[in-house]
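Note that this complex is displayed minus one protein chain, with the remaining chains in position.
Let's look at chain A:
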Amino acid sequence: MFVTDIRKEFYEVVANQRVALLVASDIDALCACKILQSLFHCDQVQYTLVPVTGWQDLGTAFLEHKEQFRYFVLINCGANVDLLEMLQPDDDSVFFICDTHRPVDVVNVYNDSQIKLLIKQDDDLGVPSYDDIFRDEDDEEGGDSGNESDEGSEPSGKRRRFDEGAVERRIERQRAKREWEARRREILFDYEQYEYHGTSAAMMFFELAWVLTKDTKDMLWWAVIGLTDQWVHDKITHMKYVTDIATMQRHVSRHNHRNEDEENSLSIDCMRISFEYDLRLSLYQHWSLYESICNSSYTSCNFKLWTLNGQKKLQEFLADMGLPLKQVRQKFHSMDMSIKENLREVIEESSNKYGMKDIRIQTFGVHFGYKNRFLANDMVHACAALLESAEKDDGDNFINALDSLSRSNLDRLHSGIDLAKRKLIAVQQTVASCICTNLILSQGPFLYCYLMEGTPDVKLFSKPMALTLLCKYLLRAFVHSTRNKRCKLLPLIMAAPRDVEKGTVIVVGIPPESETSDKKNFFGRAFEKAAESTSSRTLHDHFDTSIIELKTEDRSKFLDALITLLS
């Protein structure tokens, strides 16, 4: 059931208890976890934090901890599947689920005792009404069958007349039941067909902190990062992002309001969050402007930087703005102040000429200490690079990424930024090579691309978030580079080798690229059905149902099944 008063029904319930936190591996979950942890530290609620990467992990963690804990908080996992059936908990276990995955499973919505959803109900959920899906056992059926046996044993003249009436009624009831079941199947199919994302979990927990008036600037910053993560990884629509930014802006101005009166009231080490209408160039303040333009998907796709023409256009663009190449190629911090002052406006003007109308985006930046300025974007990229670093295993990565979100672990953040730069360069190069060698094939109802094993940096793309990012950039680049009008509206499926010894590939499907796309992904169900029909050996372990693991040998028959399914 949905929790209406998050303070009374969640926080005050767990305040004197011990809680197990099961946290999924994405940045929004990490931020939400940080916020909840600081609230728990404030109130000395004992907890245990366990990172989980997929459904199997969740099951194992639950089994290990179910003896010791009664209350479980699941962050960014568990809403879109029938949790009680999957975990088989005892009757006194209570689950608090704060998950951005939609659609929320109907059993989770209508279970009153064990499952509490920390989700806003005005998030266009469209949950079917109770009567459409659930139906109590018909008592009349029992009565009818009783009559039937009576009639069977003693057919007499009088009974025969009742016979016909009873039989008719029974037939009518059965027909009604079949109709109801057919309608139920249809409703459920429509409801569960598309997968999408709702409000950020970090924002939900920040709201909880705000209701408790225990919110701090750190928590606000984490909430902003959680929201930005949803935007960077293309999980929410632009409209929703702008609306949520407005909500956050209110909180930011409330926090900044205290310092407006006195000039030098805050020490330089205090944290300041400010609203920025900043450029859509990834990591540009920690890199050189030139590199950032080359490796950000927005600019690279609009200029088509994988072609010679594109490179020339870029040079023209820089010349148009009056930025000397020497300046633009050195580190951003060392650029001349005269250039840095009006950089954003200058770039916006010039990019309008080149067809890039939205080069600036609303976001937030943080400033603490003399040289520490970060945009929310930068933090998301750094954290994501740390979370999926190929060098360490999952547990260490989770810890590193979690630590990098604290202000006191700046060296980890900087190492994350370096990893993120390498990742962006790798993505850019892979996109360029895929487009130039025409690796994207149109299979009819969708586009398909397979990364061969020997591709450079392919290890980076065996992780789901990185592969999804690559997929989105690739689709955007493809849409800009192809002339085939029909292909521009197709979704993309991408496969990359995941584990060479086990012989598996990871397959990701994303919806088609369009200005007004609602980011609803139907590949979850499609993958399930295709796997069933071809009995391919698949592992639907990831919390996003559109990401699966598949045995390399079954790849071709799986794809054929998908083609027939979707055409």
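Everything that follows uses one rule, which is that a contact is a pair of C-beta atoms (placed from the backbone, for glycine too) under 8 Å apart; a residue touches a chain by one contact, two chains touch by 3 or more; residues count from 1.
Convention: contacts and distances are computed from a predicted model.
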Task: Name of the absent chain as recorded in UniProt (options "Very-long-chain (3R)-3-hydroxyacyl-CoA dehydratase", "DNA replication complex GINS protein PSF1", "Ciliary neurotrophic factor" or "GPI transamidase component PIG-T") - done: "DNA replication complex GINS protein PSF1"
- [ ] Give the residue, chosen from A:Val14, A:Ala29, A:Val50 or A:Val127, that touches the chain omitted from the document.
- [x] A:Val50
- [ ] Specify the residue from the set A:Thr4, A:Gln68 or A:Ser338 that touches the hidden chain.
- [x] A:Gln68
Open item on the list: With the missing chain put back, one of A:Trp55, A:Tyr284, A:Phe368 or A:Phe398 would touch it. Which one?
Closed with: A:Phe398
Open item on the list: List every residue of chain A that touches the chain not included in the displayed model.
Closed with: 18, 37, 40-41, 44-51, 64-65, 67-68, 395-396, 398-399, 403, 406, 408
